[in-house]
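Shown here: the complex without one of its protein chains, the others still in place.
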Amino acid sequence: MSEKEPDPPSSDRRTLTKTLLGAGFGASAASFVYPAVQFMIPPEIGEAPVNEVVAGKVSEFGANVGRIFKFGSRPGIVVRTSSGEWRAYSAVCTHLNCTVQYDSDERYIWCACHNAKFDPDTGAVASGPPPRGLDKYDVNIRDDDVVVTRRA
Amino acid sequence: MRNLAFAVVLAAALSAGLPFAASAQQKDSCVECHSVLEDNLGQPAQLFADDIHRESGFSCADCHGGDPSSDDLEVSMDPARGFKGKISRLETPEMCGRCHSDPEFIHRFKPQQRVDQLVEYRKSVHGKRLAAGDEQAANCIDCHGVHGIREVSHVLSPVYPRALPQTCARCHADAEHMREYSISTAQFEEYETSVHWEALDVQGDLSAPTCATCHGNHGAAPPGVDSVAQVCGNCHIVFQRAFDQGPHKEAFEAMGLPACIACHANHAVLAPSEKMLGVDEGSSCVNCHSEGEAAFEVARQVRQRIDDLNQSLADSQEILDRAEEAGMEVTEGRLQWASANEQLIMARVQVHSFLLEPVEEAVSEGLGAADGSLEVGREALREMEFRRKGLALSLLTIAITMAGLWLAIRRLKLPA
Partner (left out) sequence: MSLPRNIVRWFDDRLGGDDIREFLAHKTVPVHAGTIWYYFGGITLFLFVIQVLTGILLLLYYRPTPAEAYESVQFIVTKVRFGWLVRSVHSWSANLMVLTALIHMFSVFFLRAYRRPRELTWLSGMALLFLTMAFGFSGYLLPWNTLSFFATKVGTDMAGAVPLIGDFLVRLMRGGEEVTGATLTRFFGIHVAILPGITTVLLLVHLLLVQKWGIGDPDGHAGGKRMPFVPHFVLRELMAWYGALAVLGALAALFPWELGEKADPFAAAPAGIRPEWYFLAVFHNLKLIPSTIWIFEGEVLGILALGAGVIFWVLMPFWDRAPEGEKPRLWVTGLGVLVIVYFVVFSLLGYYT
């Protein structure tokens, strides 16, 4: 019978090893599974608001009202013209990137920096230094929401 | 003999002038001859090739008179046939005005072209001096050129926006030329240091003001003291509105101070900075106001609030940068920072009302937005901390497992 080296006397050692292994496997497994499960649960906003944004409520817009809203990382402007039609544009002035606003007295979209005026019906430059009109967005009404979409 | 020589010259001229003859609707003996002459007899014909008048079908004779259909000098340059020779400087405006003040005539070529240039000119300093016999005063050809006249919108025209200041400076910066007039010759040099010149020349912004923008072109005159704000306000409208609201408007008018120019200069319009504001040495405010006055206090507070907003923007910018560099996503914070920055711009506009309330309004809103972006940055840094703690925790569990594995491995002896 071949002599085997005796195992070190340690039911303590054995228990320690087993505990460490068990705890280790368990804890490390948990630290992988937990994030994975959390990942799969959809966040509050179901998807990236890339091309579509709710710019406000219909009730906020009377005729001849314009409002700035956030579209992704740049500002946009929604205008309800005096004839009741909806228009939306990028609110970034094409001259030097100031944010435009709606002037309901003059009925123009106006840039305060250098007095540029844009036609609210078309976004085209009416006067002032900008080289081209404002980028256009589409506006649709869904129930009470004013939904602005930009073409990809 | 003279006729023979002329015939030889003509032979040469015909071959050289053939392209001209081919392109012209009718025979133009002026150009044919003069284009082969040298120096100042030949130059007009060469320049005329690029002239807008030639393109519209006019010939030398339409200004100088004479008969361009004849090769015979006696005929083509005959005073009886209207030949005037070189037009005198004093008569030039009237000569140009013969057509350019006639709406029916001009509008056949350009329906929308203005026809009041001569009327304006006569009212201007240049016009009045010329009428009084001063040949040095600027007339039409000094600015527009004489034989190679191009449209104003043409890049090579001397009055194209980017070339116009140099054209004015040809006389107005020439000390010798301006010796007998009692005005400065430093304007162009000063203008070259300005932000307007930088916008025009360096950035190519054609809407930037040139001499003509503020002084007018044909009716050139400096704006009156009480209309300076209006002139600047043509572009800087929000500043003019703020100025009109405040105490400086009436005060300046009463003192005969030219509004904007009092602090911003007329030609050497430099980029403004916060240093002009407040009560420190070197600010514009202390030029008039001294300690103890209510206005002094307003100046101090306005500067203080603007500084506060600037500081807040700098702080949140720094924290956002730090978070972003550490891999966090902070676009929401950047957006809020951008809107705080816009409020700073608005506040700087409202400074020109020289009242505290409008400035305070913009600053407060700006500080609110800046605080928002600061919070986003802080939140990002907190998230970073959380992630590091999470990493430490998972590394710990891994370490525990590895310790257990190691123990187990050691316990298992390798079989012999």
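Just so it is clear, A and B label the chains in written order, and each chain counts residues from 1 on its own.
The criterion applied here is as follows: a residue touches a chain if its C-beta (ideal position, glycine included) is under 8 Å from a C-beta of that chain, and two chains touch if they have at least 3 such contacts.
Owing to the predicted nature of the structure, the values given are computational and were not obtained by experimental measurement.
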**Report entry** Chain not shown: contacting residue from B:A132, B:V155, B:A254 or B:L412
**Finding:** B:L412
Query - Positions on chain A contacted by the hidden chain, ascending - result: 28, 35-36, 38-41, 43, 45, 47-48, 50-51, 152
Report summary line: Had the left-out chain been drawn, it would touch chain B at residues 326-327, 329, 387-388, 390-391, 394-395, 398-399, 401-402, 405-406, 408-409, 412, 414-415
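The criterion applied here is as follows: only the chains that are shown with their structure count from here on.
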Requested in this report: With chain centres taken as the means of their Cα atoms, state the distance from chain A to chain B in Å.
Outcome: 38
Query - Sites on chain A touched by chain B in the complex - result: 2, 5, 7-8, 13-14, 16-25, 27-28, 30-31, 70, 73, 98-99, 112-115, 128-129
Query raised in the report: Contact residues on chain B for chain A in the complex?
Result: 205, 207, 234-235, 237-238, 331, 334-335, 342, 345, 349, 393-394, 397-398, 400-405, 407-408, 411, 413, 416
